[in-house]
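Only a portion of the chains appears, each positioned as in the full assembly.
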Amino acid sequence: MSHVYKIIELTGSSPISSDDAVKNAIAAAAQSLHNLRWFEVIETRGHLEAGVIAHWQVTVKVGFTLDAAD
Amino acid sequence: MSHVYKIIELTGSSPISSDDAVKNAIAAAAQSLHNLRWFEVIETRGHLEAGVIAHWQVTVKVGFTLDAAD
Amino acid sequence: MSHVYKIIELTGSSPISSDDAVKNAIAAAAQSLHNLRWFEVIETRGHLEAGVIAHWQVTVKVGFTLDAAD
Amino acid sequence: MSHVYKIIELTGSSPISSDDAVKNAIAAAAQSLHNLRWFEVIETRGHLEAGVIAHWQVTVKVGFTLDAAD
């Protein structure tokens, strides 16, 4: 069988690390989508306050198997 | 708190100007989404008729705060 | 009237050909969206098994006229 | 019938605005070509004199239906 996947774009943020910002984006996607398959990091940015990193902001594309409910 | 943002891609069109095409895309997004935060212009094109610009067509990415309803 | 279009990203797969993977992605989009207008191929990949192409995997952007139901 | 289009690249300039530079490029193309169909903005630059913008310089690709005369 030939699958079709949908790809959405999310920006996760985290005060801890760039990897943690990715995990937060994935966790948010997983709340409403049940067939997540892969992600790809598109952009890594961050917000600076008082000369230090306040939040890492990482944009990811997330691919999931398309079914009738999505 | 660490936010997660979703990013969608829209093409707005306008017979008036490239900026107006962006505004039309944002206005369409604002009809169903209530936490729009930023946009980025991805591509500026247009349709030509009789040797003049009939419509500017500007593609934007629009980021908004993700909540349960989106 | 100035239209606004939404653009989604899909990956279609096919054991037959790259064009067929595109058609499968379009067919999946057409099941829930009724105003599809254009597509653009973003990436052509594939999965290899036993030294041959098991599936072509082609990612496309698909644009459609935005209306209240989308 | 399947059309073939030719794409040329032009840089329009204008002291007024970026959109006006695009219009000047299209107007120049329309003087010798009669089937202009679309344009795409490739690059937006400008020339500075005395600390202000003397000319906007916008490079566009312009597509037109190919026929025997072109």
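Note that the chains are named A, B, C and D in the order they appear, and that numbering of residues resets to 1 at the start of each chain.
Rule of thumb we're sticking to: contacts are C-beta pairs under 8 Å (C-beta built on N, C-alpha and C of every residue); 3 or more make two chains touch, one makes a residue touch a chain.
If you're wondering where the values come from, they're calculated on a predicted model, not measured in any experiment.
Participant: Please state how many copies of the single repeated sequence make up the complete complex in this structure file, given that 4 appear here.
Facilitator: In total, this homomeric complex is made of 12 copies.
Just so it is clear, only the chains that are shown with their structure count from here on.
Participant: Among B-D or A-C, find the interface that matches A-B: by residue number, over half of the contact pairs should be common to both.
Facilitator: Of the listed pairs B-D or A-C, the one copying the A-B interface is A-C.
Participant: Could you tell me the distance, in whole angstrom, between the mean C-alpha positions of chain C and chain D?
Facilitator: 31
Participant: Just give me the whole-number Å value for how far the CA centre of chain A lies from that of chain D.
Facilitator: Between these chains, centre-to-centre, one finds 38 Å.
Participant: Using Cα averages as centroids, what's the distance between chain B and chain C in whole Å?
Facilitator: Averaging C-alpha atoms per chain gives centres 21 Å apart.
Participant: Which residues does chain C have that touch at least 2 chains other than itself?
Facilitator: 8-9, in rising order.
Participant: Spell out the residues on chain A that touch chain B in their complex, using ranges where they run on.
Facilitator: Listed in rising order, the residues are 8-15, 21, 24-25, 28, 55, 59.
Participant: What does chain C use to touch chain B in their complex?
Facilitator: These residues of chain C touch chain B: 2-9, 61, 63, 66, 68.
Participant: Across the complex, what residues on chain D touch chain B?
Facilitator: For chain D paired with chain B, touching residues are 18-19, 22-23, 26-27, 29-30, 34, 36-41, 62.
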